[in-house]
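Missing here: one protein chain of the complex. Every other protein chain is in place.
Think of it as A, B and C in the order they're written, each chain with its own count starting at 1.
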Amino acid sequence: MTMTEAERAREMFARDQACQTLGIRLDEVTSGRAVLSVRVTGAMVNGHGIIHGGYLFLLADAAFAYASNSRGPIALAQHAEITFLRPVPVGEELVAEAVERTRHGRSGIYDVTVRRADRQVVAEFRGHSVLVTQVPR
Amino acid sequence: MTMTEAERAREMFARDQACQTLGIRLDEVTSGRAVLSVRVTGAMVNGHGIIHGGYLFLLADAAFAYASNSRGPIALAQHAEITFLRPVPVGEELVAEAVERTRHGRSGIYDVTVRRADRQVVAEFRGHSVLVTQVPR
Amino acid sequence: MTMTEAERAREMFARDQACQTLGIRLDEVTSGRAVLSVRVTGAMVNGHGIIHGGYLFLLADAAFAYASNSRGPIALAQHAEITFLRPVPVGEELVAEAVERTRHGRSGIYDVTVRRADRQVVAEFRGHSVLVTQVPR
Partner (left out) sequence: MTMTEAERAREMFARDQACQTLGIRLDEVTSGRAVLSVRVTGAMVNGHGIIHGGYLFLLADAAFAYASNSRGPIALAQHAEITFLRPVPVGEELVAEAVERTRHGRSGIYDVTVRRADRQVVAEFRGHSVLVTQVPR
């Protein structure tokens, strides 16, 4: 019996210490698409008093990972870029939605939009993945 | 009396909850250059059992922030990209070195290389900053 | 009387020596969207015998320019990235479609997909624009 995309995603999420430690939620996974969310905490704030861009990237990158791994067997990120559009204060609720843009051979491109609760876009991300048969160590 | 780059960096670091919570160390800041390091913990691991790319990005982005803010008054990240070259296991010691590549008007480009303790490159990052007079909220 | 987006685009195209010299066609311009096309010639071939990536970029960048300038007054490219997915032989007909992804203040992000006549994607491009009141010289 083959696992559905949602089942495989839940299994991967159960091992995902990074997402779980930060309170990131796996809201939705379908073929080539994933939605994850998180509430910004004081521990995510940088020296300027706004969310560290690294955490915006991490959330977008996680959404990219669940969207690209819905294609199985194992998709790894090769390259990614992010544009920061608006500052994000502590307490804000963020939602990242990853959508597959294109696939060619073992390569894939995924676009992720990160929004605040009021639906304003705070960051746009594009991730480039490659399918592998085993994780390099 | 004006503060030196190192003094301003230490002040900014004292407020940087993101870096401090993760155990990131501010090793060196000079004009247009910064070196930061961190030890990878189990809480940074993703569903594939390797470091979450988001934490590699966060470390590089932090080095970029301290290098670009050495130019004062306030430098914000607008855009950044990262290429993942080698996997990183738990326990590894990572060092990110940010170097200013070019400046034009209020814009700057910074290149960050992230290395393992054995000096192998694990990620290459390029950040684009803009100088502002106050942090947007 | 204000010009429509299509009229302004035609005026800009009339001065666009780069596009005209290469035989690039302006097929369609609406709000935040543009479609341009070109036939690949022998003069566009690189030392490997396939289209020079620079010409794929130029076509995508031109589509980005017409889509972002549909917003007026003057939109300039600040940064762009391109991923090359499939080789393109001489004689091929290419179509680039630019779509606005997001705008914030004076900044905009546009995604451009370049396809062959058989609709296969040969390149994905993302352009970052800024609105200015006059062209810097």
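Convention: a contact is a pair of C-beta atoms (placed from the backbone, for glycine too) under 8 Å apart; a residue touches a chain by one contact, two chains touch by 3 or more.
Just so we're clear, the structure is a prediction, and the values are computed from it rather than from any experiment.
S.K.: Where does the absent chain touch, in terms of which shown chains it meets?
M.R.: Taking every chain of the complex into account, the missing one touches A, B, C.
S.K.: Check the options C:12, C:99 or C:131 and report the residue that touches the missing chain.
M.R.: Within the whole complex, the residue contacting the unshown chain is C:12.
S.K.: Which one, C:34, C:58 or C:95, makes contact with the chain that was left out?
M.R.: For the chain that is not drawn, the touching residue is C:58.
S.K.: Provide the residue numbers of subunit B that touch the chain removed from this figure.
M.R.: Per the touch rule, subunit B residues meeting the hidden chain are 81, 83, 85-86, 101-102, 104, 107, 109, 111, 113, 121, 124, 126, 128.
S.K.: In the full complex, which bits of subunit A touch the chain not displayed? Write them out.
M.R.: These residues of subunit A touch the chain that is not shown: 79, 81, 128.
S.K.: Can you name the residues of subunit C that touch the chain not displayed here?
M.R.: 12-19, 21, 42-50, 52-55, 57-59, 61-62, 65, 69, 74, 76-84, 86-87, 89, 135-137
Here is the rule we go by: only the chains that are shown with their structure count from here on.
S.K.: Specify, for the interface formed by the sequence copies subunit A and subunit C, whether it is same or different in terms of residue numbers shared by both sides, with half as the dividing line.
M.R.: Because over half of the interface numbers appear in both copies, subunit C and subunit A meet with the same residues.
S.K.: Compute the distance, rounded to whole Å, between the mean C-alpha positions of subunit A and subunit C.
M.R.: Using C-alpha averages as centres, the distance is 29 Å.
S.K.: When you check subunit B against every other chain, which residues touch at least two of them?
M.R.: Correct list: 79, 81.
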